[in-house]
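Pasting a structure here, questions to come.
A protein chain is absent from this complex, but the other protein chains hold their places.
Our next item is subunit A:
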Amino acid sequence: MLRAFTRSVLLAGTLATAAHAQSVEFTKDKFGSDKEALKEALRELKAGDDAYQSDPPRYGAALPHYLAAQQRNPDNAALNTKIGDCYLHSGTKALALPYLQHALALAPTADPRAHYLLARALHLNAKWAEAIKEYQSSAPVGGGKRAADGDLTVTAADIQRRVQECRNGQELQKHPVRVFVDNAGPEVNSAYADYGPVVAADEATMLFTSRRPSGPNAPKDPNGDGYFEDIYQTTWQGKSWRPAADLGPPVNSAGHDATVGLAPDGQRLLVYADENGGDLLESNLKGTAWGKPQRLGSRINTHAHESSATYSPDGRYLYFVSDKPEGGRGGPDIYRVEIEGKGPAENLGSVINTPYGEEAVFMMPDGQTMYFSSEGHNSMGGYDIFKSTLVNGRWGPPENLGWPINTPDDDVFFVTSASGRHGYYSSDRPGGQGGKDVYRVTFLGPAKAPALSEESQLLASRLAPVAQTLLAPPVAVATARVTILKGTVTDAATRQPIESSIDLIDNKLNQVIATFHSNATSGKYLVSLPSGTNYGIVVRQDGYLFHSENFDLPTDATYAEVVKDIPLKKLEIGVVIVLNNIFFDTGKAILRSESTAELERLRKLLAEQPTVKLEMAGHTDNVGKPAANRDLSQRRAQAVVAYLTQHGIAADRLAAAGYGDTKPVAPNTTKAGRQLNRRTEFKVTGK
């Protein structure tokens, strides 16, 4: 087979037809002075024609001669057509294609068969669309009988059927069956045709037919298809088959001996013998030797061609193929006969048998599944293998085993193991050992869906958590917006604690809010001053000059404690009292209204002590020019004096002095210090 395939490729190259090429005849014009070559070519041509035109044609015998002639003249259209035709009738039909393409190119109209034969070759090469096109270009040929020149009869119905086969093929090839098709290997197959495998139910034993030479002097089939058929046997040894052995006599004879069927237990073998038009025989295994095949009875074998048979699993029935015309539906049909019965064989009916040929019947050991080959049904060309299942005693519609088990060529003699996992058949395909080979089909079943995995992130909060903490809100903290003023009131001279009155004054309202007393014994006092008020604090006691403090507490002033010890001074000349509750606008000498209470206290003091004389003194911090500070302090002191005189105090009891920043009571380096230095005070100058 390898050889043949290589040759096909080479021919495809050498047969390329030049544009406008014409057919070259076998004449002196072509061969010129090489008369021997012409003579040899014509001799081969004639030998080929003798075989080709015989009745029946002997294509196998003709082909070598034609090929030899073609070597001398590759461009003769008729010869290429004949070679193609021979291949179409061989076991290597696909090789016909390049010859027929070349022939048609050389002489498009010379041969009425050309399109049909090319269509056949394309068909057999599974070139479905091209084949349909060529079939549709074909016209019916011949008058119903093969002509002496090798012409053939092609009816319109034939062409239509072939087109349908191509369409079947197109459809089946779209859905290839999942199988491994493995060559049975060199232990089984040879360079010659090996086919017709039959296996025991457990696949332990296989017998098959081979056209290999049975020995050095083995005679060849005069039809040119190799050696005579013989039966070979092999056994499975775990991973491969043992080398096949010739079954030898008495099973194999000098003529054609071919396998037909094997009982499921492997103990009975059905063989075909080319006798009486083709009959079926049975051989029994005795120990390890097969007995002489015995012809099956006349209810099976007729003068017609009985070619194939299978036992029912229970051994009760024999299914066989015969082309006997009686009871047939056209072509070979499948019949069933009860082996031990007396009734005639019965045709399996139109569900199985068609007007075309049925062949190679095989019953699975389950008794419910039958395989057979048919040219009918939805064959894609030639015989295809079908499967039918027995349901309620009736055979179901045959199912084409599909591509690539079936091909456009004949696919026959298909058997399976009991498990159905494997099938065996013969096929002629690239990569074999040569000719038809036995192949093992492993059914993989429907396509197995790959398993994909996928995960999802379906919950948003799991993927991107969002804090949803509900916190209780802040609570209102009643911050102690209050200033605690505490201290001890003493006699400034003796430093002894004294009882005193403490007036709490709202300077803005010019009202006394409350009056408290320091402890008579300890002199201690404590006043709470809520924020938000400009307080004037006046500590007073009879016989002492009053002491004033100011606490201007804004609303947001937080809790504070201020310790202020207050030494009360007696009315003595030279005593100086700071008036902490006299307020001026910034940079001006205009008394603000908040000063009123303090001014009134001063006026009252002067009214109650009519002999007292005071000097009102103004002081500033050191911010700004000294002269300006002195002027400002002077004017402020005068403003106080003016108030007092305007409220009934004699002017001669009062004096005003502006000291500017010359008499600080605290460093001017801090804000607090500067605050202390900005003050209004009086000094007792007379009493």
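Quick notes on this one:
Note that in this section contacts are C-beta pairs under 8 Å (C-beta built on N, C-alpha and C of every residue); 3 or more make two chains touch, one makes a residue touch a chain; residues count from 1.
Keep in mind that, in the parts below, contacts and distances are computed from a predicted model.
Not every chain of the complex appears here, and the one that does not is recorded in UniProt as "Tetratricopeptide (TPR) repeat protein", selected from "Sarcosine oxidase subunit beta", "ABC transporter permease", "Tetratricopeptide (TPR) repeat protein" or "Periplasmic binding protein". Of the options A:245, A:514, A:590 or A:623, the residue whose C-beta touches the omitted chain is A:514.
Within the complete assembly, A:524 is the residue of A:242, A:394 or A:524 that touches the hidden chain.
Interface note: of A:174, A:448 or A:671, the residue touching the hidden chain in the full complex is A:448.
What subunit A contributes to its contact with the hidden chain is residues 180, 419, 421, 444-445, 448-464, 466, 468-482, 484, 502, 504, 512-519, 522, 524-533, 555.
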